[in-house]
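Note that one protein chain of the assembly has been removed; the remaining protein chains are unaltered in position.
Labels run A, B and C following the written order; every chain starts at residue 1.
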Amino acid sequence: MGPNTFSEGKALAVLIVMDHRATPAQIERVVDVIGEMGYRAKPMLGRQRIAIGLVGNDGRVQSARLEGLEGVRDVIKVSKPYKQVSREWREEDSVVELGTGMVIGGEGVVLMAGPCAVEGREQILDIATQVRDLGASVLRGGAFKPRTSPYSFQGLGVRGLELLAEARERTGLAIVTEAVEPEGVAVVAEHADVIQIGARNMQNYPLLKRAGRIGKPVLLKRGMSATITELLLAAEYLLSEGNPDVILCERGVRSFDPQTRNVFDLTAIPLVKSLTHLPIVADPSHGTGVRSKVTPMARAAVAAGADGLIVEVHPNPPEALSDGAQSLYPEQFAELVAHCGPIARAIGRSLATLQEGAVAGARKPAPLASA
Amino acid sequence: MGPNTFSEGKALAVLIVMDHRATPAQIERVVDVIGEMGYRAKPMLGRQRIAIGLVGNDGRVQSARLEGLEGVRDVIKVSKPYKQVSREWREEDSVVELGTGMVIGGEGVVLMAGPCAVEGREQILDIATQVRDLGASVLRGGAFKPRTSPYSFQGLGVRGLELLAEARERTGLAIVTEAVEPEGVAVVAEHADVIQIGARNMQNYPLLKRAGRIGKPVLLKRGMSATITELLLAAEYLLSEGNPDVILCERGVRSFDPQTRNVFDLTAIPLVKSLTHLPIVADPSHGTGVRSKVTPMARAAVAAGADGLIVEVHPNPPEALSDGAQSLYPEQFAELVAHCGPIARAIGRSLATLQEGAVAGARKPAPLASA
Amino acid sequence: MGPNTFSEGKALAVLIVMDHRATPAQIERVVDVIGEMGYRAKPMLGRQRIAIGLVGNDGRVQSARLEGLEGVRDVIKVSKPYKQVSREWREEDSVVELGTGMVIGGEGVVLMAGPCAVEGREQILDIATQVRDLGASVLRGGAFKPRTSPYSFQGLGVRGLELLAEARERTGLAIVTEAVEPEGVAVVAEHADVIQIGARNMQNYPLLKRAGRIGKPVLLKRGMSATITELLLAAEYLLSEGNPDVILCERGVRSFDPQTRNVFDLTAIPLVKSLTHLPIVADPSHGTGVRSKVTPMARAAVAAGADGLIVEVHPNPPEALSDGAQSLYPEQFAELVAHCGPIARAIGRSLATLQEGAVAGARKPAPLASA
Partner (left out) sequence: MGPNTFSEGKALAVLIVMDHRATPAQIERVVDVIGEMGYRAKPMLGRQRIAIGLVGNDGRVQSARLEGLEGVRDVIKVSKPYKQVSREWREEDSVVELGTGMVIGGEGVVLMAGPCAVEGREQILDIATQVRDLGASVLRGGAFKPRTSPYSFQGLGVRGLELLAEARERTGLAIVTEAVEPEGVAVVAEHADVIQIGARNMQNYPLLKRAGRIGKPVLLKRGMSATITELLLAAEYLLSEGNPDVILCERGVRSFDPQTRNVFDLTAIPLVKSLTHLPIVADPSHGTGVRSKVTPMARAAVAAGADGLIVEVHPNPPEALSDGAQSLYPEQFAELVAHCGPIARAIGRSLATLQEGAVAGARKPAPLASA
């Protein structure tokens, strides 16, 4: 094997910032030169800045050649271990479109709600309608469940995905659901609007790579004891495979006090926002693990600047097949929405609402019996 | 030594709840009987409930004798390891009066602000006036500083206390400052309105016992890796010595990610409020350790239900003798106040403000030069 | 969906312990009855106890019917969330055979050594020979590397596996190497003697399930912040798929002190041994992350009762493509072996040695140049 050409610390990305008066021809020329040098170019035409990313730097990029090109204002080596997710790489906030007309990362705070797991047709259609009517615009629900014990309910699988798709049709809600293995990404992407990578899989790199190539937004949950740097490096796997539509999620980290399931690390929200352009949502259900603490912590997450909330709501929590203790009753979700709206407005935002007409008849679903 | 009559797990408190029509004579009779049985009685005449606590239960209390007394509705064994701090013991929120007319634990969210340490006369009078004018009603500032290194600045000692007292006279702000050893409690109590027990001393029991007998409110900070149960047991030391005026403080706990100084555990706020009647404030300065994260996390703390904030503000943070990296510039504190007001209102509260006239001339201090 | 027939807490395994004089026919009859009841039977013919496990208990097993059968001494509901890995299920230590004649879990303490990653033919053959000559009996080395950054060296893949297989042929060492995705398990099993599941994948259930069906021993590393219960439940995935040959591995857990990469939790060793019959080895390289601490902690792990050590050794650590800072120089590994031998003997064990003749010519490999 040849000399060591890989290194964790080495600057592996370079950013060419163009003069704001740079012509399309000048931009194209930079892209061409990068290609000639043997690297990949990523033009980024932002509102405030036109830049071209150079990916695949092996440490031998001759920046002088790039600096000499016309229209080039600056050549920056990205200093963080993560590159394309960094604020250095992209200054503006990224806004992720969900396909149903909803976006995450804009002014609106998006509410994602639903059961831990899809348990059956009636359950998911019922709760979908309820959370939609109460203000949610995304439906969560697991079809493939990674469970600590092999003897716990593992989800309905593809049948669960089909039920989620049916719920979308009837309610207009976008669907977020988890993929748990590389081979399963395609079928999840076929039915869902957002592919969730769960906390246990945050460093499942084959899964991340596959999700990075599937062409649908990804909700990436922070690992049980992942640092923010590790979270951002996991996101970098997705972006480096070509997927820019990544939503991060704080869901609590492991700590020493058994009174709560996790420590809900809300400081991660402003921290992430300063380090990356990607949006971040918060999961107060896993973050606390205790039903009665979900609403106050949802308020806190919005106040801290979260771009959305993902909340477990079940029509009948005590009979939930998983996570019953942290699932809200629908009426508690109504209260959560009522609390979070004023908080969002207090910081100059608002709760995102499903656009009228986004899905024909979405607001008036046929009664279940007739389905 | 005789048989084991101590035990961590044993119910060591009993609560006698009176019928709401109980007569004073009936209440007195219960108190007398408790005395005859060899225990201490603590009558608690709340708005919603008249109860009498029995302290010193050695596990042999004959509750039948108490249940048989006239006017007694119920005899409850307090099930938690902490007794007098528990919600079982006292249902209503405790409200702590600071002596300057301010209270903590009521509807108003109290802002405590000031430097990590008192560094000199000009510094403390200057910042006191600034934070008062920006909305604070309590001045924080350390005169005795527990420092990790023996070679770090250890505070101005008694001279610092005198300067704090002078700042109170000029501004009307209540003073909170730390006592670091039992022998030092009296002198701190002489100058301050609230005695702070710092995180490192949360389990310094001789210090807690002394502070429990000094007759001034105590601000008890959560230890670096204290569970909520341990925090409440530390508070129990104060109450069991006779001091009901205890304010708890969440200030972050130790965790694994070096990106922030601590993990700011805001779930502690609703959790504490469900377990105890004592008020709780939050310290986003130590909770995050990073200046730019203080304001978003102050907002989050208010949204989570904190009864107050304690924030480090310094006239010139880069030259602070301690904690400069997490101290706000005065203009950043102004921004924090502007952010937190709407959040407080969004949850039906407001920022507490210094009552006009509480201290004559407080709003118009003499210019420093003339002092 | 019908009533909830799954539950995390419910006893999902039952053990039928036979009288020690039970006849084969009586045992067979119990197996048959279990089948008739609709469950799976797992006979376990130990030296000290003959027992039959009943798997798939849905909470409605009528134990009376089993208790009434001839030769049955006891019917035990396994109380732990993990079943087949528990000591209740199997009292005797499990001994895992590696295929090369080596076993893990017996009297001998097995040394596994080698580089973090296979970097090339010369590197792996060189170090394999060296560690073999110094006392190792298993060669470690990653062909597929899960890396925190997408820009770090990701391993040589199948080519790495081939080189490991070549190293086995030349040295007689058994090979342990990591599989990182379900699809990759088969090819790893084809070349390796033991399939490693890394810390990041401890809760990668699709991977565990595949490894549970592949018919080769599995080395399961404890997750970064996994509790012992979670580790044992992850192992249960392997056993419940039919693979009894599981070796656990303590490799340090995440904590708050940046002085070491992890906290090496050696108490896990006696704890695991009291809860499960599976063997456990220790990884002082990841456990400490610091080369100079590997040997003292290897000694401590042996003293605590580890059944083996897995240690990173590189011919030239400063040039290693990964984990250089924690890799030993070969001469340091020699010292580790010299230290650990007496420790093993002090507790009545010994270091396992490669059986002479297990692989023809293994002790005298052809010089590299001629290969």
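Please note the rule applied: contacts are C-beta pairs under 8 Å (C-beta built on N, C-alpha and C of every residue); 3 or more make two chains touch, one makes a residue touch a chain.
Keep in mind it's a predicted model, so treat the numbers as computed, not measured.
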Any idea which chains on screen the missing one touches?
A, B, C
So one chain is hidden, and I want to know which residue out of C:N57, C:N243 or C:T288 touches that hidden chain in the complete assembly.
C:T288
Looking at the whole complex, which of B:S86, B:S240, B:T288 or B:S327 touches the chain that is not displayed?
B:S240
Just to verify: which one of B:P43, B:P81, B:P244 or B:P315 makes contact with the chain not shown?
B:P81
Contact footprint on subunit C, counting only the chain that is left out:
225, 227-229, 253, 255-260, 263-267, 269-271, 274, 287-288, 290, 292-293, 296-297, 299-305, 339, 342-343, 345-347
Across the whole complex, list the residues on subunit B that are touched by the chain not included here.
1, 4, 6-8, 12, 81-83, 119-120, 123, 146-153, 180-184, 200-201, 203-207, 223-225, 230, 233, 236-237, 240, 254, 319, 321
Would you write out the residues of subunit A that touch the absent chain, in ascending order?
254-256, 258
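Keep this in mind: only the chains that are shown with their structure count from here on.
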Which chain's mean C-alpha position is the greatest distance from subunit A's?
B
Distance between subunit A and subunit C based on Cα centroids, please, to the nearest Å.
35
Quick one: subunit B and subunit C, Cα centre-to-centre, how many Å?
51
Centroid of subunit A to centroid of subunit B, CA atoms only: how many Å?
39
The positions of subunit B in contact with two or more other chains are 255-256, 258
